[in-house]
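Take a look at the following structure, please.
Presenting chain A:
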Amino acid sequence: MTELIKTPRTGETLPVKAGKRTNPLANVFDELVRFAQSRSLFMLHYCTGCGAIELPPSMTSRFDMERLGIQPMVSPRQADILLVTGYVSVKTLKRIILTYEQMGSPKYVIGICSCTVNGGMYWQSYATAKKLNDYMPVDIYIAGCMPRPEAVIAGLRELMENIRQGKADSWKDYYRHYDHYLGHQQRLFGETWQTPTDVIAEARHYGLFGPDTLGTHTALLEQHQRPLEALEMKVDIPELMARR
Partner candidate 1 sequence: MTSLDHLVLVSALTLALMLLFGRMRIAGRLAVVLYAVQFLLLMQTGALLGEPVASSLTLSVLDLQMHWRYDALSWFFAMITIGAGFFCAWYAAGVWQERYREEGHSPRLFHVALAANVLTMLILLGSGDLLSLFIGWELVSWASFLLMAVGGGPAGRAALRYLVYAFSGGMAILAGLMLIYTQTGSLDYARVLSLLGELSDGQVWLLLLLIGGGFAVKMGLLPFHLWQAAAYAETPGPGSSFLGAISARMGLYALIMLLVAMLGIGRLTAMEVPFTFLSARDLIAWIAALTVIIPTYIALQQHDARYLLAWHGIGQGGYMLLGLMVGNAVGSAGGLFHVFTYGITQAALLMAVFAVVHRTGTADLNKLGGLVARMPLTFLVLLFGIISLAGLPPMAGFVSKWMVYRSLVAEGMPLLFVAAVVGTLGTILSVYKLIHNIFLGQLRIEHEQVREAPLSMLLPMLGLSTLIFLVGVTPGPALSWVAAVQASLGLPPVPYTLGGIEDPRGGLDMLWLVGILMAGFGVGALIFFGLGGRSKRVHQLDNYAGGHFLTADVRYQYSDNFYAGLMHLIGPWYRGAFLWLEKALTATVAFLSAVMNGFYRYAQPALFVLATAVALLALTTA
Partner candidate 2 sequence: MISDLAVPNLFVAQAGQLVLPVVLPLLAAFLMQPLARVSTALARGLGPLVLILCAWITAQLWIQLGDAPFTLAIGGFAPPLGILFYADGIALLFALAVPVFALLFWPGSESGGGAGADSRPGSDQADRDQAARRDALVLLLVAATTGLALSGDLFNLYVFYELAAVASFGLVALSGTGRAQVATFRYLMISAFGSVLALAGIAILYMQTGTLNLGQLAQLAPETLNNPIGSAAFALMLIGFGVKAELFPVNTWVPEVYAGAPARVSALLAGLVSKLAVLVIVRLLVLIFPQPEAAQMLLVLGVLGVLTGEFAAWRAKDFPRMLAFSSIGQLGIVFVAFSIGGEIGLLAGLAVALHHLIVKSALFGLAVRWNGSLEALAGAARTSPLGAALFVLFALSLVGVPPLPGFWAKLTVIVGLAERGTPLDITALMSILLVTAVEASYLFRVAIRLYQDNPDPVARHARRDLGVSALLGAVLVAATLGLRPVADVLGAGAAQLGDRAGYIETVFPSHVAGKD
């Protein structure tokens, strides 16, 4: 297990706080929710590389993740954890970002294998993204080539502990420093890079807007962004409209 490598950012890093509310009842409620969140984790294993081979043993009878409340899930909408298991090529990264953005928060990213940490044996490759946390906030890295199921479970348990304590909120970081992550993405994918999810609008909608959500990169994005607004239901009766 390695420390999360923080890359230099343009803005201030928000300190990680366990948000406590003053109302004791609300506090209990928050505790309950956080506990439930820590005890029920649905993972989406994005099997990009060899690390995936270690996941079935950790899920099945020998190690049985389900006793921790961890289950595999299929679509990003349902999942809490994005497991990136192995080297990430540029093409794959696009999909990983798309998938990450489609997940519902709170969401956690776990990088498995050395390749996600620093490129591992592919560090010389022109086609591989080296550091996953340049492109999205990573909660836990589980290093190793490949990490054994014990290591995977240990990593998951640490994540669970973080969640229970309310420390695992790096997903908020993505909204608050979206410009930073987008900058990295744009450098890799080119200026016209765009995902279907409107992160900025989401940040506004959920009150996650931070000082670094917008910046030069988002300005670039807005130049060639195709519309992403939802198709709102419209009761557009011509006669009534005309009268109005």
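The set was built so that all candidates are chains of the complex that A comes from, given by their letters.
Convention: contacts are C-beta pairs under 8 Å (C-beta built on N, C-alpha and C of every residue); 3 or more make two chains touch, one makes a residue touch a chain; residues count from 1.
Values in this document were obtained by computation on a predicted structure and should not be read as measured data.
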Given that all of 1 or 2 sit in the same complex as chain A, name the one that actually touches it.
-> 1
Complex contacts: residues of chain A adjacent to candidate 1 | 75-77, 94-96, 98-99, 102, 195-198, 201-202, 205-206, 227-240
